[in-house]
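This report concerns only the one structure given below.
Left out: one protein chain. Kept in place: all the others.
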Amino acid sequence: MFSLIENEVIKMISKKRLLFVIAILVALISVFAYGQHHSSERIKTQLSQRMGISATTDWHKLADQQLIELKNRLDSPYRDEKDKSALRVRIEQLQYNLDNDINPLEQSAAKFTTKFMEQSIFLFLPLLIIMLASDMVSGESSSGTIKLLLVRNVPRWKVLLSKFLTLIMLEIIVLFFAFVLSEIISGLFFGFGGWNAPVATGFKLVAGKLDTSSVLNVPQWRYTLMVYSLAFFVSFVVGSISFMISVLVRSTAASIGIIMSTLVAGNFISYFLSDWKITRYMFMVNLRLTDYLSGSFQPIEGMTLLFSILVLLGWASASIIISFVYFTKKDILV
Amino acid sequence: MFKKSMWYSILVIAFVGFVILANGFYQAILVTTQANPQPTSESAPLESAADLTPSSKNPNTIQMLILGDSVAKGTGDEKSKGFSGYLSEYLKNNTSKEIIADNAGIDGLESTGLLEQLQSHRLEEQLTHTDIILVSIGGNDIRSILTLNSFDKENEFKVRLDRYLSNLKLTFKELRRTNPNSIIIFLGLYNPYEKATNLVDSQLLNSWNFNTQQLVETDGKAIFIPTYDLFKYNTERFVAQDGLHPNSAGYQAISNRISRSLEMIIAGL
């Protein structure tokens, strides 16, 4: 089994598909980082124009003022208990910024690295994974080499399993590069720090409304870890689905086309048909897992991180089962 | 061999990565499903609320309750005084009376929220003992429609205004049920975006204020304090750095206006 996976990885390396994916990552991250840099510069100048102060030097004053205000609010007896933890979290963040002399308006590599993945998780990351996964089986079918693999003294399920495990490894590699590259590239723009800054998370949905009562601060590095872990899960699910399509369809181009259009359609669906109940069971609608961490999701009753994960898990396991059943039974006619 | 070493590094990265990511995944589930580990003091607000409630009625003190949104609360005032501060300052200097103010303003409160706040009876205690009730509400009801396009805007405006007015009616009813005698001071809306506003927006805001005033006037012991005119040519001077709330000078200006309207009444209290 081990050597089978090695075979698959070596094929992947030689095919240069992985290299291509990494090249796309480099290009996109660079553009994204430059854009972020540019826009944060612009915000700074806008701020200084509008307020007559230079945001970079005067942010202390602003933050101090905000902090006092927040503390006053926290002491207000008329405040709901559930609002208070949100306030506390905000105070902690400001205090941290003041204590460590970090301008909250400034970007950091840590923030960027996280933000990049949060922005990529529902479309860009899946596309990269699709590029890798769609070729795994259909690539061999279209070149005819699948025959060579299946007439060895290795059962078919083992061949497919080795391919599937290779895909999982590659997903991790893609995330690894996404992380390392965005850290390095954005570090050049914004500096390499920011890994201990507190980030608010722990939002919940109670009775159809965003509930902030259990909000807490976690260090940026832990938050980033969680974001990338969820991204890995998304990659795993999207990978499994495109893997299945790759098993079912003989041509790589067709299998990329099918899964990509599904994905893009999913983004439409989640936008236009959000009150249609059945859409929440579609995998494309559930890809924005990191939104549950940052609390930026559309509050829809019944949609929680756990729900989304279970839906995605259902899709992934169905795909895997179909892949294996079909692959071990089908007649190879190429 | 180059490919061989690449395979080994991929293997190691993938393995280590998997362990780390699995751990992170577990944490992510934990953090979104579990309750907050931070201690929440459930009883604290009740105690402090009790402390603030005046126990005795002093003839030289006036009880005031400030209700409503962030403007009521005093957000934006860099001196953190708000209405309670400026009003009591004024009264101290000009009359023999002293104001004890309770501020129950909440940032971002809309008319619906205010009504809920009152109907929850959390403020019952303060309400019954208060002499003056200062209300600032409605700004958040109307604010979000400004970004809509002009076609949607007018329709949406009507919907919001209707809802707001019916909320306001119920609010007054609720206030009067608890405290039939206090004086209610109702603040009108100003336009913080004066420079960037077109004619239609101004008309909408004026019609909002007009309707509000009509409603306020139906209550015999309520006065409507306009702020629109005060801010119209003074946005630079009176609006805080956040571009929305009044600053210290702005609060001061509104307070002056309130004080002058109240002078005679207060003297009689």
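For clarity, chains are labelled A and B in written order, and residue numbers in each chain start from 1.
Methods note: a contact is a pair of C-beta atoms (placed from the backbone, for glycine too) under 8 Å apart; a residue touches a chain by one contact, two chains touch by 3 or more.
Note that contacts and distances are computed from a predicted model.
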Hidden subunit of the complex - UniProt protein name among "Ferredoxin-NADP reductase", "ABC-2 type transport system ATP-binding protein", "Putative lipoprotein" or "Porin family protein": "ABC-2 type transport system ATP-binding protein"
Which displayed chains the unshown chain touches: A
Touching residue (missing chain; options A:24, A:70, A:150 or A:165): A:150
Those residues of chain A which, in the complete complex, touch the missing chain: 3-4, 6-7, 10-11, 14-16, 143-145, 147-155, 329, 331-333
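Operating definition for what follows: only the chains that are shown with their structure count from here on.
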Gap in Å, rounded to a whole number, between the CA centres of chain B and chain A: 37
Residue numbers on chain B that touch chain A, as the complex places them: 3, 6-7, 10-11, 13-14, 17-18, 20-25, 27-29, 31-38, 40, 42, 45-46, 48-49, 52, 73, 75, 78, 80, 103-107, 117, 122-123, 241, 243
Residue numbers on chain A that touch chain B, as the complex places them: 6, 9-10, 13-14, 50-51, 62, 65, 68-69, 72-73, 75-79, 81, 84-85, 88, 168-170, 172-173, 175-176, 201-204, 213-216, 218, 222, 225-230, 232-233, 289, 292-293, 304-306, 309
